[in-house]
Every structure is written in structure tokens, then in C-alpha cells.
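Comments concern the structure below.
Note that this complex is displayed minus one protein chain, with the remaining chains in position.
Chains here go by letter, A and B, matching the order in which they are written, and residues are numbered from 1 within each.
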Amino acid sequence: MSHHIVEVRDLHFAYPDGTEALQSVSFRITHGEAVALIGANGAGKSTLLLHLNGYLTPTRGEVRIGEMPLVRETAAAARRAVGMVFQDPDDQLFMPTVFEDVAFGPLNAGLPAAEVERHVTSALERVGMAHLKDRPPYKLSAGEKRAVAIATVLAMSPDVLVMDEPSSHLDPRGRRRLIGLLQSFEHTKIIATHDLELVVEVCSRVIVLDDGRVVAEGPTVELLNDEALMLAHGLERPHSLRHLHPH
Amino acid sequence: MHMADALINPAVGGTMWIVSTGLIAWCAHKLKQTMNDRLVPMMGVLGAFIFAAMMINFSIPVTGSSGHLGGGLILTILLGPYAAFIVIASVLTVQAFFFADGGLLALGCNIFNLGFFPAFIAYPLVYRVIARDEHGTLRAWIAAIVAAVVGLQLGAFGVVLETKASGISELPFGTFVLLMQPIHLAIGIVEGLATAAVVTFVARARPEALFSARLDMQPRNSMQPVLIGLLIATVIVGGAASWFASTHPDGLEWSIAKVSGQEEVTGTEDNLHKGLGQLQEKTAFLPDYGFKSTATETAPAEKTAAEPEQWPAISAGTSVSGIVGGLITLGLAGLIGFALKARRAGV
Partner (left out) sequence: MGLGQWIEIGRLDELGRLDTPVHRLDARAKVITTLVFIVVVMSFPRYEVSALMPFFLYPIALIALGRIPAGCILRKILLAAPFALVIGMFNPLLDHQTAAKVGVWNISGGWLSFASIMLRFVLTVSAALTLIACTGIHRLGAGLERMCAPRVFVVQLLFLYRYLFVVADEGTRMMRSLELRSAGPRSLRLRVYGSLVGHLLLRSMDRADRVYRAMVARGFSGEIRVLRQTSLRWTDWAFTGGWTAFFVAARIWNLADGIGRLFTKGAS
């Protein structure tokens, strides 16, 4: 159960050429929370996310998943606990059929065939794509690909779901379906996104990144309603909040 | 240059299949040793890239025509010989199945002709030797062109040898060579230009993308496995192929006779056998082979006397000449490489 907690302590990351991408990033996300990571392009959102499953290693500071520090030895376990969905589904669906793509994670975790099948079936049913299990990935629509990409991660039964721009390239219906899906997940959710309307609907807390630093953190409505704050960091007040009376 | 099944006999096709699958297995083994699992998606995507690149044409300077990338050399420049060979093999496989570009029986030949020569000869022995670590300079452009030409010339010659050994086409050896080599010289120049153009761009934009930039070992060390591989391949090809190829000497000789006249045929045969005989005399110290008797008893005229050929015709004499011939070729390739190297050192 403690695997639901994600903690980042004074994280610094610099690229091999020396450019500082992240500086002094610290936050703590607890069981079942839905947190949005927002910021302008180039703020460092995607780079930060890649630290959460050990793909990138901080140059200073640490990441803890549950009570476990994320180092090379614990990376494999971390990747089972933290499921990551990336921006472009085409990069994540690389097997011949949907079924095999969703089975990829469980198989790598070493589960026996029967178990794998169960995980795959339930993950596909969860996202409503069970009828597409034998389809090759390039024959799916954008929304279907997005849903299947989520299923590929769900099949590993992660405790934490990390997503990078999940609503990009989705039509209104696909987006509505995604939002409904995210709202139904009990996992801890960390979502990097430009879609501030989605943030309002799905996330209770928001972390604002600007130029590699955390510049604000707090309840969604409070922060997103703060027009000055939003504009100062390359964002804006979401439309759905414009009609809300600030408390 | 993709060979169709219709011109290959099963013996030649089968032999080259064995050679190519052996090479693929060996490359797979070498790749596993380096344990670079990042290569897995990279190889796949780069194979797809080659297909896409084949659709894009550039206009060849001076002439009015257009050309496009074939891919063997640039794949090796990016991935190194082992990975590149596997990618080339996969590209050819897809081409064979989906575009009917090259037959299935001939796939082994095609993989060897279009994969082995660019990856294991043109790149390490020509491109790397001439270009060293330069990119975008005149030297690098020349290196690409020469390497591409060498790779394609060898590949084209491979096609000629394999077709002749199959004995289905009547095309005489000389005419075939005159047909294939000049055309592939032109294709080689085009390939070299295209390769250099892209490599120049990539080297500037992302130098670590090039295999040479990622080599931890010194160039000298990395040549060793390549040379050993070359040696093994040459011995197999020279030895085995000549066993199989001798099944159809009548076809070759028949067409030679038809085109060049009877006297020349016997003349050629006499010279060949004289040469063989001398060679065999020199190697007669090898135990249990009995070369001399083989040489004097089986005269070429008797061979064409319509005796049912045994398949494969295992004759120690032919295989020795095959191996020796192969080793000479290898030696020549190495000599060219070292000569170019020496010239550079001398400058």
C-alpha cells in the first residue's frame, strides 16, 4: 500500500552538455491523489516525469516510490509500481497486435501465460477496448490508440499512473471518454498536461513548473483561478473557472 | 541487383542461404555480447527509414537523371557492421515478400551480395580507412563514393558468379560482367553521393549517431573480428560454393564454346589445368589428398562427355582452388585497404 506514495526530494537534473533542466524540485504525492503537473513548454515537465520510473537519474537529490529509494537496483520494481503513459501512442504500441502490446508488460514481469491473459483481458475491458484485442495497432483511431496505450500500462497493475499529455490529439468524444476513465481510476495519478480544463475535472492538486523549478503548489481551483500566477508562468486561467466566484 | 529465383539453381541458392543464415546468427551472437538493448527499436526504425528514403530522389549533378539511397553503407555507418547486416537482411526479406523484389530461394544470395559487402568490406576496409574520423570534408565524400562503389561492384560480381554457377542463364560470363559492372559503377557513385550527403548532415547535427563515434575500442582491434569473419566466410564460400558450382560446368563451358569457339575452350581449359596442376604440385605436401592423380585423370573434355554429374561434385582439387582463390581475393581487399592506409600515413 505504501507504494502509492511518490516523493521527490531536492531533485536536480542537468543534461550531458551541462544545461540545467530541473533545479531543487521537491514534492510529495500521497495515496490516491490526482496531481497535475503544469507549466509552459520547456518548463521541464516531461523531464521530471522520466525520473519517476528511473529512466533518468537525478544529478542530485532523490526520488522515492513508497518508502523505496529509486536507484538502479530498484528500478525494475519501480517500473511495476509506476506505470507511465507517454504522449505519442505510436511510440508505445509496437507489437503486432493490441493483445500482444498489452501483454508486453506482464510478460516482462515474468508472469505465467494464464496470468498474463487475465491481466490483459481485464486491462482491455477497463478501457473498453476488449473487442480490438486482435487488431494491429496501426489500424486504430487516435482515441483507440490512446486507450490501448493506457491499457498497456494498466495490465501491470501499477499503484501510480503517470501520464504525459494524455488528451493531446483526441477529438471531443475521445477526450470525454478519457476524462471519464481517469476519474474512475483509483490509482495515484500524476498528469503532465496543457489541458487545464482536464486538470479542473480530474485533479485535486496542481504543481506548477517554470524553467525547471517548482514555482507553486496547491489545490487546483485556488491556483488555476489565480490569473496573475497563471500568466506569470506561461499559462492562463481555464475557461471553466472564469465563471466561478473566487472564495 | 536483387536476384530472382528463376535464375538460381537450388544448389547455389541453398549454399548462399547457409552462408547468409550463418552470418545472421553470428551477427545476432555478436550483438547479444554488446548487450545494447537500445538497438532493438533503433534497428527496426532505421530499417523502416531505409524504405522511406528509397522513395525520395535527388538529381545527380552533371547528368539529368535522379537517384536514391540503397542503404547498405549508411546503415553500417550508423549502426556498425553486425547490426547493419541484420537490418539489411530484414529489409531484403520484406522486399522479397511484399515487392517480389528478389526471390525466396535467392534471398540468401541477395542478403550476402547486398549485406556482406557493404557491412564487412566496404565500411571497415574502405570507408573507415579513407575517411578516418572526418565528416563532411572532401575526404569523407570520396570515402563514401569509393566505399559504395567497392561494395556494389563486389555485390554485382557476386550476382554474376551466382548466376553463372546456376547455369540457367545462357549469358556468357564476359558479357554478363560487362553488363553488370559498369551499371553498378554508376549506381555506386550515386549511392556514395547520397550516403555522403546524409552523413554530412547527421554528423553535424548529431555526431553521436554515427557508429564510429560510439566505438570504445580502437579501430585496429575492431577490425580483427571483421577480418576473422571475412576469412571464415571466404573459406566457406570459396570451398563449398566451388563444390556445388562444379555441378554445372557443362552449362558454362557450353556457352563459352558457343560464343568463343572450340579451340579457345580447350585452350582455356588447358591453361586452367596447367595453373591448377602447378598449384596442386606446390600443395602436394598436404597428406591424404592425392591432388596430382585428380588433376591428370579428369580432363575437361571427359567432364563434358555427358556423364551424369554427382551432386555435389566433391573434388578436393576444386575446393582447394576455390579456397585459394577466395583467400587471394581477401588478400587483395586487405592489400587495397592497407595501401590506402599507408598512403595516408605517408602524406
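Everything that follows uses one rule, which is that contacts are C-beta pairs under 8 Å (C-beta built on N, C-alpha and C of every residue); 3 or more make two chains touch, one makes a residue touch a chain.
Remember, it's a predicted structure, so these values are computed and weren't measured experimentally.
Checked against the full complex, the candidates A:D91, A:D171 or A:E236 give a single residue touching the omitted chain, namely A:D91.
Across A:G39, A:G66 or A:G105, the residue that sits in touch with the chain not pictured is A:G105. Within the entire complex, the positions of subunit B that touch the omitted partner chain are 2-10, 13-14, 21, 24-25, 27-28, 31-32, 35, 37-38, 40-49, 51-59, 61, 66, 69, 78, 86-87, 89-91, 93-94, 96-101, 103-105, 163, 167-172, 175, 193-194, 196-198, 200-202, 205-206, 209, 251, 255, 258-259. For subunit A, the list of residues touching the undisplayed chain reads 50, 53, 55, 76, 79-80, 83-84, 86, 88, 90-92, 94-97, 100, 103-105, 107-109, 113, 116, 136-138, 152-153, 156.
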